[in-house]
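Handing you this structure, nothing more for now.
A single protein chain has been removed from this complex, and every other one stays in its place.
We call the chains A and B, going by the order they appear; numbering starts again at 1 in every chain.
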Amino acid sequence: MHRGAKAWLDTSGWRRRLKEYALILRLLMKSPPAAVGLIIVLIYLGIVIYDQFWVPNNDVMIANFSATGPDPPFWWPGGKAAGGWMGTTFPGIDLADAVLKAVRIDLIYSTFVVLTGALVGSLIGVVAGFRGGLFDEALMRGTDVTYSIPFLVFAIAVAFALQKRDFLTINMILLILWWPPYARLVRAQSLSVKELKFVEAARAAGASDARIMLRHVLPNTLAPVFVQISLDLGVVTQIFAALEFIGFNAGNLFLPELGNLINIGWTWGFESHPWTILMPGIALLIFTVSVNLLGDGLRDVLDPRARR
Amino acid sequence: MRLILYIVRRLLILIPTLLGVTIITFTLSHAFGPNLAIAVYCTPKLGACDINNPFLQPIVQQFHLRDPIPVQYVFYMQGLLTGDWGFTTSAIKGGMPVTQAISIFFPQTVELAITATVFATLVGIPTGTVSALRKDKLPDHATRIFALIGYSIPFFWLALLLQILAISLVPGWEITGGYSPSSISPSTEPWAFVNLGGTYQLFSQPTHFLVLDAALHGSWAVFLDALKHLVLPTATLTIGILGVVLRMVRSGMVDSMNQDYVRTAWAKGLPDWVVTRTHIRRNALLPAATVIGLLFAGLLGGVVLVEDVFAWPGIGYWATQAVLQFDAGGVMGTTLIFAIFLVLINLAADVIYAYLDPRISL
Partner (left out) sequence: MPPPSKDRNEILLAARGLKKHFAVKGGLLQRAIATVHAVDGVDLVIRRGETVALVGESGCGKTTLGRLLLRLIEPTEGDVLFNVPEDVFERMRANGPAATQDDGQTKELIRQYSITRRRRRSMKALRRFMQPVFQDPFTSLDPRMLVKDIVAEPLLVSGLATRPEAYEQGARLLEEVGLRPEHLYRFPHEFSGGQRQRIAIARALAPEPEFLLLDEPTSALDVSVQAQILNLLKDIQRKQNLTYLLITHNLSVVRHMADRVAVMYLGRILERKRTAELFSNPLHPYTKALLSAVPVPDPKRRRERIILPGDVPSPIAPPAGCRFHTRCNAVLPHCGWSPRDIAATAAHMFDPSRNPDASELPPLEEVTIRGDEVLLLRYREPATESNRLGVEALVKARAERPEGIAFRAIQYVRLDGGRILLEFLPAKEPELLEIVPHHFVACYLYPGVTSATN
């Protein structure tokens, strides 16, 4: 009897878990919009990886001050080969190069912000939901307050207090402000999960509160968190762009960032050079559309009841 | 009667939230040193915004800026409650008290927010209904793609895009900021011109909504000009929130179409429009009422960007100017007024929801 068991003990549970994830992926690919979303997100991921490892100077745009002016892309009516396939913007920046670099920066930082927010928020939320009491009450009232200030305005106010308007400050602000939605999401889920009997079984087994929260309650609240992460990737990227656009590019005017690129086009007369704002804007739009598609698909697969 | 009690109760719950907001604005303006705190109140005429500036000593005393932080908070609150919200240098050339600036800028923001909400609802509810009724048919797919793009598109980029479209499609359309006085003579009442960071902006009496005021006074030239300036900002915001409205209405309708009582109503042979109007839509709109609050949060965020792109003289434009010009009073004032606005909208949404939903015991 023990020998039969041993053979199975050699595999860790990971093979089985991977199978579970593969199943989710298969379900996801069954829905065409979600599949499209996933594929585009993967393409963007490819761009990030390519930029990260194979592109030199990937954190600065290459300007050419002697260039005559922005050239349209070669396929534009009246376009020249010099414009490349996305055109150029002021001062002599090749948009194809800049947009790809910007995609890397926007994606890496927004992922970092969203994941940190999700991690911190989930931990706070699970403790609040599981323990309840004063901590929970304080959390709810505190997040009520953050919810009552429009996010962009809040970010402006914090940036003002910090007396800085550069990309790093935007990141810091978002890191400070991005956890409350996750805390509330996980808290609400924990309230129902903690009533399930397996939590009581774990307590009867002698598990500590910390173990119950981390091993039993938290994992069972994560489905909507993953959905939210996916949707938030788009939102945070947009916020980066929006803040850079309204003038938070003070630290580094040549930072390859989509909002900064749009800002450059805007300041220098986009009406006669529409491609200067079209190219970075389309890159941003396609990304947000695809993470939204992916998020909706994930919701259908992971969390069918919460469909809105 | 119970509705009134409910409103009173919800108002009571608002108090801690608003207190929390003031704590945030206070912390942001006072926790980083006395010079930032005094910058909220000092006017440029008095010289450098430094706590040791002798001309500023009355302010230091009035707001107890040398006292411990909690004491400062008490006097900060006292200032807020008595209408002393500080002094803004960015809103208007030469500066003015924050409360006065709010009274000038706020109507413009409300104008945008309301027109966008009205249009989004007027378009969104029927379109969402059709989309749900023709689920998985062509109109539905079209609506869903439009909604997806609507809530994915960045507000500021959409604003630029619409400008490009307008320029290339409408002959003679040019990029203009805010209300420009080009079409009217500035001498006549009830218009007032204000020098906003170098350009003159037009403000009007008595409703503060230029379109309305112009119509009231029969100045059709102004009316048309104002309307023209209103089109693109409103369109941007409308498209942006229409995505959310469409999604809500459609999914609410689809859900309630699958409810038993709706199937029964259909089985009874009631005409389609009766079922739609009386059974489905009423229930579908309930969840929509809950997201009005969320919608407005997004809308107000978008307002900042849209006002910025169109140099529309509202609170959002002022907020951006304030942060770019290191204007402490402006930043704190706009933050506070946005928060109060949003909190009240949320209250209204809750009350509407409670009123609509017979299941809620008030």
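Just so we're on the same page, a residue touches a chain if its C-beta (ideal position, glycine included) is under 8 Å from a C-beta of that chain, and two chains touch if they have at least 3 such contacts.
Source: prediction; values computed, not measured.
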item: Listed residues A:163, A:208 or A:267, member touching the removed chain; value: A:208
item: For subunit A, residues in touch with the removed chain; value: 1-2, 4-6, 8-9, 11, 13, 15-17, 20, 196-198, 200-208, 211, 215-216, 219-220
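Everything below uses one rule, namely that only the chains that are shown with their structure count from here on.
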item: Subunit A and subunit B: spacing of chain centres that average the CA atoms, whole Å; value: 26
item: Of subunit B, residues touching subunit A in the complex; value: 16-18, 20-21, 23-25, 27-29, 31-32, 36, 148-149, 151-157, 160-161, 163-164, 167, 175, 247-248, 251, 287, 297-298, 300-301, 304-305, 308-309, 316, 319-320, 322-324, 326, 328, 331-332, 334-335, 338-339, 342-343, 346
item: Of all residues in subunit A, those that touch subunit B in their complex; value: 141-142, 144-154, 156-163, 165, 234, 238, 241-242, 245-247, 259, 262, 265-266, 270-271, 274, 277-278, 281, 284-285, 288-289, 292-293, 307-308
